[in-house]
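Here the complex is missing a single protein chain, while all its other protein chains stay put.
On to chain A.
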Amino acid sequence: MEEEIEAQISDLSITKKKTEAEEEDQTLIFLDSVDDYLILIQTLSSTLRQGWLELASARHSMGASRVNTALLSLNHRSAATKLDLHYPHNIDGSITKSPQFNLCKWTSTDDNNSSMEKENIEEDEQLKENINSLESENQESSLESSKGSETVASPHKTENNFQKERAKVLKMFGTLVSPKLRASQLSFETALETLVKVANVRSSILEAHDALVKDTKNLKE
């Protein structure tokens, strides 16, 4: 009997330690998410400031008659960039409550010849890492170098298409625009990507917060 009670007490203490460890993990995840969020907000703010100043600089360079709101096109067209929202699945197959946002850049369907691949920002970063690692291994074998060139060609072609789409949008200010206006466009594009990251990080903050509250409740029980 005493042995059974001792076994139960040791089981309870192990369970308590596991629950405390899980709570600490959840707390760390939550704090990491908040840290990422604050860094992203700061990055977004500086990118937007840069973009607005570059736009003012373009206006200063090209003249007010070439860069003003009256030139924005009111013609009906589909959006050049779209935002997808989806709820990923858990390991057990259930749908999570936290949404994930994906940015699809330059996917205008006005012109069928210029339809773009759907771009996921996380996949793009992963692809760039793959390119870097592949480029470093290029010297080892010719087979690896041919694989590397095939992989590099795909994002290079995509980037060329992006450049064409960017130029198409900028045409509302004229065909021969200042490099400052192009730089401004890139800054706002970067800001848009950062906004999507902010939304995803907020989603993970809320998820981590919910998990933390749940663990704290379990611990008290």
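The definition used in the following text is that a contact is a pair of C-beta atoms (placed from the backbone, for glycine too) under 8 Å apart; a residue touches a chain by one contact, two chains touch by 3 or more; residues count from 1.
Rule of thumb we're sticking to: contacts and distances are computed from a predicted model.
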Study note, to complete from the structure: Per UniProt, and picking from "V-type proton ATPase subunit", "Potassium voltage-gated channel subfamily D member 3", "Polyglutamylase complex subunit TTLL1" or "Proteasome subunit beta", the hidden chain is "V-type proton ATPase subunit"
Review point. Out of A:Thr19, A:Ser61 or A:Asn161, which touches the unshown chain?
Key: A:Ser61
Point to revise | Residue, one of A:His156, A:Lys171 or A:Lys214, that touches the chain absent here | key: A:Lys171
Practice item. Among A:Ala7, A:Leu71 or A:Leu219, single out the residue that touches the unshown chain. Key: A:Leu71
Revision key, fill the gap. Per the touch rule stated above, chain A touches the missing chain via residues 49, 52-53, 56-57, 59-61, 63-66, 68, 70-75, 163, 167, 171-172, 174-180
